[in-house]
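All protein chains but one are shown in place.
Going by the order they are written in, the chains are A and B; count residues from 1 in each one.
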Amino acid sequence: MPKIRELIIEKSLLSSALITIAVTVGIILVLTIETFSFFKEVSIFDFFTDIEWTPLFTQKHYGILPLLTGTLLTTFIAISVALPIGLSISIYLSEYAPRSFRKTIKPLLELLAAVPSVVYGFFALVVVTPYLQQFIPNLSGFNSLSAGIVMGIMIIPFVSSLSEDALFAVPKALREASYGMGATRLQTAFKVVVPAASSGIIVSIILAISRAIGETMIVAIAAGQQPRLTLDPTVPVETITAYIVQVSLGDVQHGSLEYRTIFAAGITLFIFTFLLNTVSFRIRKKYREKYE
Amino acid sequence: MNSIQKNRLKDQLFKFWGIACTLAGLVLLVIFIGGILVDGLSRIDWAFITDLPSRKAEKSGIWTPLMGSVWVLILTALISFPISVAAGVYLEEYAKKNRLSALLEINISNLAGVPSIIYGLLGLEVFVRIMHLGASVLAGALTLSLLILPIIIVATREAIKAVPNSIREASYALGASKWQTIWNQVLPASSGGILTGVILALSRAIGETAPLIVVGALAYVPFAPKGPLDQFSVLPIQIFNWISRPQQGFIDNAAAAIIILLFITFIMNGIAVYFRNKWQKKLQ
Partner (left out) sequence: MTEKSEAAKIEALIDEKYKLQTKDVNVFYGDFQAIKEVSMNIKPNTITAFIGPSGCGKSTFLRLFNRMNDYIEGFRVEGKIKIDDDNIYKKKIQLEQLRKEVGMVFQKPNPFPKSIFENVAYGLKIQGIKDKKLINERVEKALLQADLWNEVKADLNKSALTLSGGQQQRLCIARTLAVEPSIILMDEPTSALDPISTSKIEELIHHLKEIYTIIIVTHNMQQASRISDYTAFFYMGELIEFDKTKKIFTNPEKKRTENYITGRFG
């Protein structure tokens, strides 16, 4: 009898674990089925080449490119902010800062990532944009610049925390060898420690990019809702995520083509982040084996 | 200046740059919270919390979205906690090194990186439409539960991993079965770490906006939900709605609601850190 009990418990634990697989399968099925219906009415060729996205207008166009550039533009701005600052923080904390400082500052920095993104959206729209307009007079009220910068601030801890873990894991013996030959901390950091921790740093950057691509509320609030094929950071754009929010807020009939557009947009987003996550998982796996 | 002096100078310059970067993030956070406090603090009173929404900014309160958030939070905790802890226990204590466990592992890591809005699309199709739950509290909570599954599973695994093997061996040596060992020894010893993970995941859930908008949570609900199948709004959606209004009065309302939301988030984070520290001390 106890044996059967043990077996039942094991199987029910297993089924809980299998729910995670069901979630993934569910996501893929939902996205592909709706996208499939979408492509029955819209040609794939148009989807990838049309330079306008206007499913909610009378003159309908279904080109994903404007949403994609909007997404990549805000992501690019965010990474340009988060990467140099996040890496500098991680190098400072692991190579220069006293232990006690490092221990107090790390959880404080991680608070930056704990703040809900709708709050950052408020910050971008109400504080950063008016501030930047003092220097850039033709900056629109909605623009990718403020949204990107604020998103960059939000993902700083993604870069700094994971990179710092990787830097800190580099054996002390390598640092001592470098110091022992008369290298400064800066030389040791950039010539020895960073190269040795490179895979961990790359993983942190990939995860930050993936996070920025999928970020919704900041861009929905501060970047605007005008799909536009442009690299100009001062004008309103629309990202994939912001478009999904825009449609969800409206009164779109289920089963309509408008309804399906959000799944087509969603699968594009999903594929991007899925690829990035898979690459980072592979690198992490390999790097873990190297150290153990 | 010889090369050693040059290198030393560079070293010092980078040190200051590093300090500046580290403090910049924190200073921004402080300025930002300070600004919001200035905008919103005067707006917060008891009526702001207990009032129903209104068309007039100065008469609007956050009672319905606040109750919506509380409902969603409780349901999400009830749904996600047993599933994700069970999954974590399975992966750490039962799973053998085979293809299934490798698949589970890569899958969970991937789920953790799926943008939250995609969970919204899943919830919209499966819970709202196929299961006919409509844009209800339950549909929202189910969606957020799936969203935070990977976070709690990872935390559970880390916590269980930290339990020394000697505890398991001691239990087995006394004739306990595997499940008895897990239930009586491993789970109690890892409870602090699991709890930390659960609270952090819930604090993430309470700030989530996008997936609930997609599921169909409304920006305006006249009454607080009374049951899991009622319509609902949540605090972040109310904030989003107020931000998108042009009148200054609503912006102030948004700032005030943000103060409440941040207060809840930071309290939860604080509790999580407290539990983690206490647990880590106990484990040593």
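One rule holds in what follows: contacts are C-beta pairs under 8 Å (C-beta built on N, C-alpha and C of every residue); 3 or more make two chains touch, one makes a residue touch a chain.
On a predicted model such as this, the values are computed, not experimentally measured, just so you know.
Considering the full assembly, A:174 is the residue among A:174, A:257 or A:279 that touches the omitted chain. Contact with the undisplayed chain is limited, among A:196, A:229 or A:257, to A:196. From the set A:20, A:184 or A:248, the residue in touch with the chain omitted from the display is A:184, counting the whole complex.
Residues touching the missing chain, restricted to subunit A, are 98-99, 171, 173-174, 176-184, 187, 191-192, 195-196 (touch as defined at the top). Subunit B residues in contact with the hidden partner, per the touch definition given at the top, are 3-8.
Note that in this section only the chains that are shown with their structure count from here on.
Considering their complex, residues 4, 7-8, 10-11, 14-15, 17-19, 21-22, 24-26, 28-29, 32, 35-36, 39, 82-84, 86-87, 89-91, 94-95, 103-104, 106-122, 124-126, 129, 146, 149-150, 153, 177-179, 200, 203-204, 206-210, 213-214, 216, 219, 236, 239-240, 243-244, 251, 254-255, 258, 261-262, 265-266, 269, 273 of subunit B touch subunit A. Looking at the complex, you find that subunit A touches subunit B at residues 2, 5-6, 9-10, 12-14, 16-21, 23-24, 26-27, 30-31, 34, 84-85, 88-89, 91-93, 96-97, 105, 107-109, 111-112, 114-119, 121-123, 125-127, 153, 156-157, 182, 184-187, 189, 207, 210-211, 213-217, 220-221, 241, 244-245, 248-249, 254, 262-263, 266, 269-270, 273-274, 276-278, 280-281.
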